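Got a structure for you, questions after.
Apart from one protein chain that is not included, each protein chain of the complex appears where it belongs.
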Amino acid sequence: MRRFSFASLLSEALGGHQGWGRQWRAPDPKPSYDVVIIGGGGHGLATAYYLATVHGITNVAVLEKGWIGGGNTGRNTTIIRSNYLYDESAGIYEHALKLWEGLSQELNYNVMFSQRGVLMLAHNHHDDQSFKRHVYANRLNGIDNEWLSAEECKDFCPPLSISPDIRYPVLGGALQRRAGTARHDAVAWGYARGADARGVDIIQNCEVTGISRDASGKAIGVETTRGYIRAGRIGVVAAGNTSRVMAMADVRMPLESYPLQALVSEPVKPVFPCVVMSNAVHAYISQSDKGELVIGAGTDQYTSYSQQGGLHITTHTLDAICEIFPQFTRMRMLRSWGGIVDVTPDRSPIIGKTPVENLFVNCGWGTGGFKATPGSGHVFAHTLATGEPHKVNAPFTLDRFRTGRLIDEAAAAAVAH
Amino acid sequence: MLEARNLARRVAPLVAEAPVVLERASVHTLPAHARFSLRARDVSGVETLDHPIGRTWLSEKRFAARLGPDEWLLGAPESDGDLLQQGIERALSSRFFSLVDISHRNVAIEISGPAAAEALNAGCPLDLSEAAFPNGSATRTLLGKAEIVLARPSAAPVYRVECWRSFATYAHGFLIEAASSASFR
Amino acid sequence: MAQTYRLPTGGRIDRSKPIRFTFDGRTIEGFAGDTVASALLANGIHLTGRSFKYHRPRGILTHGSDEPSALLSVDRGPGRIDPNNRATVVEAREGLKAASQNRWPSLSFDVGAVNDLLSPVFVAGFYYKTFMWPRSFWDRVYEPVIRAAAGLGVAPQVPDADRYANRHAHCDVLVVGAGPAGLAAALAAAKTGKRVIVADEQPELGGSLLHETTTTIDGQSAEAWRAAAIAELDAQENVILLPRTTAFGYYNHNHIAMTERVTDHRADAPKTAPRERLWQVRAGEVVLATGAHERPLVFADNDRPGVMLAESVRVFVNRYGVLPGRKIVFATSAVSAYAAAADVKAAGVDVTLVDLRPEIECGAEVERLQALGVEVLTGHTVVGTKGRMRVEGLIVAPVTNGEIGARRVISCDCVGMSGGWTPAVHLFSQSRGKLAYDEGLDAFVPGASAQAERSAGAAKGLYDLMDCLASGFAAGAEAAGSTEVRTFSATPTPVGFKPVRALPTDANPAKVRAFVDFQNDVTAKDLKLAMREGFESIEHVKRYTTTGMATDQGKTSNMNALGIVSESLNRPLPSVGTTTFRPPYTPVTFGALVGPARDALFDPIRTTPIHDWAAEHGAKFENVALWRRAWFFPRPGEDQHAAVARECKAVRNGVGIFDASTLGKIEVVGPDAAEFMNRLYVNPWTKLGVGRCRYGLMLKEDGFILDDGVVARLADDRFHVTTTTGGAPRVLNHMEDYLQTEWPELNVFLTSTTEQWAVIAVQGPKAGETIQNLVSGIDLSNEAFPHMAVREGHICGTPCRLFRVSFTGDLGYEINVPSDYGRAVWEAVMEAGAPFGITPYGTETMHVLRAEKGYIIVGQETDGTVTPDDVGLAGMIAKAKPDFVGKRSLARPDLVASGRKQLVGLETADPGEVLDEGAQIVADPDQPIPMKMLGHVTSSYHSANCGRSIALALVEGGRALSGKTLHVTTPTGFTTVTVREPVFFDAEGGRINA
């Protein structure tokens, strides 16, 4: 792997950049791999990377039906934080956040992880109570998260309106300073390059169309649009398409796939220093390095695989954004799009074994899995390598939907009275 | 008796709101009316009720708007409330139904004028053209972020918007805003 | 300097209406009908801004909404400043202030231009390869610098002074684009009497006809035909014509979103007029006649101000009466540029035309042009330009069999280039129609439709005017269900071109900076670098180089980028494919999307019939769901703490009055009402007597608590159900769902009566005495009207439903009266209670009083993961009922496991210390992090009645911990608490019957 650095960039500049090679190869699939990963999103690529780097397993293929990073990895609003309530969630997201903190260096690829802080606004007493519950739980879990008064929120995010006259005045907020954003595409590419350099085959335009099982029911390989591939173990990391892929092995999942929309504004000079989330009015906003305001909308109400949704979802989100940032009504929406997110009943992921031997799944990240990418890949690699979950992903079983041991962060934050 | 001395006065929402009369659309609040929500499965043969969903039976003083297969919004002048109730009880006496007084739940606002439909369309996503929403139509729908029942009692460009009382300030404000925008070409 | 480049005659501008505006502070004169771009050009100004990355001087490239370069900040007065406006679409108007962007300190001297010197380093994706060391520099140094350099214009700083409107509309046929194709479509559709809407983004309808000065249609001038067509349409009732209206999004089921610009172009707009109106059209059929975009040519330094699209040069001359230059060179591989050259020549300009194609491919147009005195160089490529702030010359060279001959500089002050045309298939593609590649056109054209839609004219790849008209008419007729066919006669349009990627050059291609995406500074070289690095998918190329991601979304550049990628990969263009077309077609203001949903109309504020009284009496309010509820009633000089303490004591010692109108209410009616209740609630209902009430608890099917509330039985077949304030809609939905879909056989109907009734809670030992003289028809004695009973009677002459219930643990009544009487009855109760010191109290006191009694609040003690047993309410579950919603789930392994969190009371060692709600609880505060958390504080207050703080908490195995010491987090550390029963006041419960 050619190392990236300012020096290498300079020396290439002299030669008109003719010397750069491929960041990852474009191999044809081999007939057989120790591990086949279905899905070349951030999670799948990270899994491959850690299989190679942590577990020394390099006879690995990542099969991607389109182009790597083209799923939700390439269409998310890039919010990264770890201030979750439950120990299980805090465990995995903090595991990820620690990895994010050194990721550019580890991958030798600048993923532009920007710890600009994520501020979650409280608009009513229920928010206030719920956020404090998070702040305290986080403290005992060693995760930074602090309560800010409305004035402190304004100091941290000057465009914010803390006027008491708005519909839902800001009462305060929970701030995680170590949280932030990253350059989503670079995450996919950086992991791909790192995995490829260690021998992993990244195979694009290769859709898995079947999972074959032997007489005992064990998964032994995959049918793809580029032929049959034998596999020692199979990891399904197909995000919005998990139900379809798992159905190929006759496993039915507690998942539904919804369109989730996002949009960007035209680029402007820096105006927005952090990430702001407001669950009460349903708005998420940050500004990218290129200058666009990146705004997350909600899911459409129906399941769909169409990567697009209705206009009313967008307008609803912008209503909320302009309520707390009234000066933005003259900004313009430049592009809007949708991704397909797989949502579990408790909105927490499923990472681990399935009823089919040698078939493993990592799914259900719903609207919030980008932030987990490094951690998810890391523990899923462990699971694939050893056949058993890492302690961090042990609670995220499929079985919890039988026992009722749900990890329901959203319910815990239930809007109420 | 304190009771007699305190005989309660009725204070309807929006009473203080003056009519807003604009060139192409005007907004008026309407006085309190008797209103009932009628639910019934079988109304065959009952002339005032047995009509298609989305249509209204109208007399000079009363109306029965069919909002769904088993749901009607009934209205009458305040003083006729009891009569209306008795009428329904008589007409449906042997059948299963539910009649609930909602006179105080609902508030009515009227919007009229050549741009009335256009103003409603600022928040109501329905086709309000002559063909799609003729005289005698009534339906539950949305006005912006509030649920309303929209009725068109006559051929004139006059629409009645009914909403729950706590949404009245919003609906009224919305209609005024919409009327002034629609009036601008 | 007064419009020295304005032609003495011609154009569509209104010379009788001069206007003045400023550009970077300098006064610019123009005429009504000008765009900012045409007025700048009339004044000889090409330089309008600096590019995104390299800060290169940039000018006006196009004449329309596809403009990537001429982006300006526009100031229309206070609260009306916004960035990134395309000079080519902003209509010039009196008093407007335009300013260039992305430059400092000035447009002509821009410090950022050093980036251009560093451009050998700043190639596509360079930032992924560097800025990683030292690590801490990213946040503090690199990123801030990168951000400050990027971003074009400056975001508005103050709230918007403008309003925005919204309109839903329906039609049978929506025609998008009113060029010849769209007008013909509209004519055909309108004739049928169907409802037709015609939208065009330009100020005038007509599309390309607005600049066709020599063409005739059906024997009349194009302009005469256009005017007649519009007059005919305008005269019809069934037609809505919408100029200045951009269709920007084509959504599911023929839902098309459009923005109409209502006032931006008017200096005299009334204050109340909306700036923009969002049209949400549901169309039966759609005709897309959106025309085509011209392609630039890709050659070295093709981005100099003065280098424009050929057709745009023609438009400025013919439509605006402006000469973009006095010596203009056209560089082309397309015939259409010949028409431009001819028109420009006719305007008296010195013109040269350079055609990449060899003479034999160029046809008769060459001679025609030469005959007009234009020098035509066929078989020539362009290898560069001269000039920096403005083009001064075009460097061309002959190409023969791929060999580049001697360079020649043609001096000029404007270049018109054309690499052919690209149909505007954006909306078609958004509608999910499949694109088909047309080899002859070297472009994607609409293939199979996915919705009720058809394309026409240039948008469909038809470039001859006659074809445009005919296809438009046919599309309009078909869309309206008519079979009418009409042919048109028109001057033949010269069409045809030779597809070309980067122009052949004699320079080292690794050094040439030939721009593909002008706004994002993406060069052909960048695209090739991306492919060398393995970014082969067009989607990867886009994201790695950012080509097509700028505010113009690649309207002029995407096909060139695609061509270069296809050529470098040696793969046919259709197999490379396009990137995805997404809304909006052109950027749309947030304001238009938000429409009236601002300020008071953002979300309804629900208030009760007693709200105004509370406001008049100094209440502080809190938001609860959409409601605004009285929170507490401070007296002068009181803070919240003092007010709440006073209110709490008043209730226990005398009487308090509370507005509970927001509680959800549902009338459950029918012979099967009790059975229905049995199936929905954990409690049994069959035996509840008429006139009696019961506290009900409702679960979701997963076994967790959904809602609670008191239910009264008014008759055998009639229940008056109450719900929590926030839960009201949720509970009604839940009930309707089961009723309609699971148990349709039950004869039950549900009606929401939340707002029919105002609810006045009168609580405290003096409650009975307070109301007794107001009530008639109800015997209030304990025997006749015990706790948990309901009676119908009158209060203040008004019919009421009187509940003897208590959420405070003291004697209490809830008076339900029809809402319009709520305030009057409230005032009467206030008066009647005056002798007992009746005190209005708000939600905060309500919370404290019920916490003193250990009553839960759904959403506070429960959170969607809590079972009845967890909160000590397992006893309510009817043992005998075989089933109710949620019952089966309560038997799941984790719901019966030990170690679940249970509701307990907590007492701080220091009675003055009030715990934080949400605080976490541990057994040992000295354990290492991560600590084992046992639970959290759900409610916590200072209780004036208990003379100390009280708290409720959910604690792992909590009921067994009574008397044990635990530790609770505080903002600075931990504090010590003792676990106890969750009832702090009147544990025996005697007061309720007092």
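A, B and C label the chains in the order they appear, each numbered from 1.
Everything below uses one rule, namely that a residue touches a chain if its C-beta (ideal position, glycine included) is under 8 Å from a C-beta of that chain, and two chains touch if they have at least 3 such contacts.
In this section, contacts and distances are computed from a predicted model.
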{"item": "Undisplayed chain, where the name is taken from the UniProt record, one of \"Molybdopterin synthase catalytic subunit\", \"Dihydroorotate dehydrogenase\", \"Sarcosine oxidase subunit delta family protein\" or \"Cation:proton antiporter\"", "value": "\"Sarcosine oxidase subunit delta family protein\""}
{"item": "Neighbouring shown chains of the undisplayed chain, as defined at the top", "value": "A, B, C"}
{"item": "Option touching the unshown chain, where C:D218, C:E439, C:D639 or C:E701 are the choices", "value": "C:E701"}
{"item": "Residue of B:R10, B:R24, B:H51 or B:R140 in touch with the missing chain, whole complex considered", "value": "B:R140"}
{"item": "Of B:V43, B:L67, B:I88 or B:A151, the residue in touch with the unshown chain", "value": "B:L67"}
{"item": "Where the unshown chain meets chain B, residue by residue", "value": "53-54, 67-69, 71, 125-126, 139-142, 147"}
{"item": "Where the missing chain touches chain C, by residue", "value": "168, 251-255, 280, 282, 432, 450, 701-702, 733, 736-737, 740-742, 744, 882-883, 887-889, 891-893"}
{"item": "Interface with the undisplayed chain - residues on chain A", "value": "241, 243-244, 252-257, 301-306, 310-312, 344-345, 401-404"}
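We adopt the following convention: only the chains that are shown with their structure count from here on.
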{"item": "Centroid spacing, where centroids are CA-atom means, of chain B and chain C in whole angstrom", "value": "32"}
{"item": "Length of the line joining the C-alpha centres of chain A and chain B, rounded to whole Å", "value": "48"}
{"item": "Multi-partner residues of chain B (each touching 2 or more other chains)", "value": "none"}
{"item": "Residues of chain C touching at least two other chains", "value": "280, 595, 597, 603, 605"}
{"item": "Footprint of chain B on chain C - complex, ascending", "value": "163, 165-170, 195, 262, 270, 272-274, 277, 280, 282, 595-597, 600-601, 603-609, 626-627, 667, 669-671, 747, 749, 751-758, 773-776, 794-798, 817-821, 823-825, 827-828, 831-832"}
{"item": "In the complex with chain C, residue positions of chain A that touch it", "value": "4-6, 8-10, 13-18, 20-26, 66-67, 69-70, 74, 87, 90, 102, 104-105, 108-110, 112-116, 123-126, 128-137, 139-142, 147, 166-168, 183, 185-186, 189-190, 204, 265-271, 281, 287, 289-291, 306, 308, 310-311, 314-315, 318-323, 326-337, 345, 400, 402-406, 408, 410-417"}
{"item": "Complex interface listing, chain C residues touching chain A", "value": "52, 80-84, 120-121, 123, 126-133, 135, 138-139, 143-144, 146-148, 150-160, 162, 164, 249, 251-252, 255, 257, 278, 280, 432, 508, 510-511, 525, 529, 532-537, 539-540, 543-544, 546, 549, 551, 553, 580, 582-584, 587-591, 593-595, 597-599, 602-603, 605, 622-625, 702-704, 724-727, 857-860, 863-865, 889, 892-895, 916-920, 922, 929-931, 933, 936, 969, 971"}
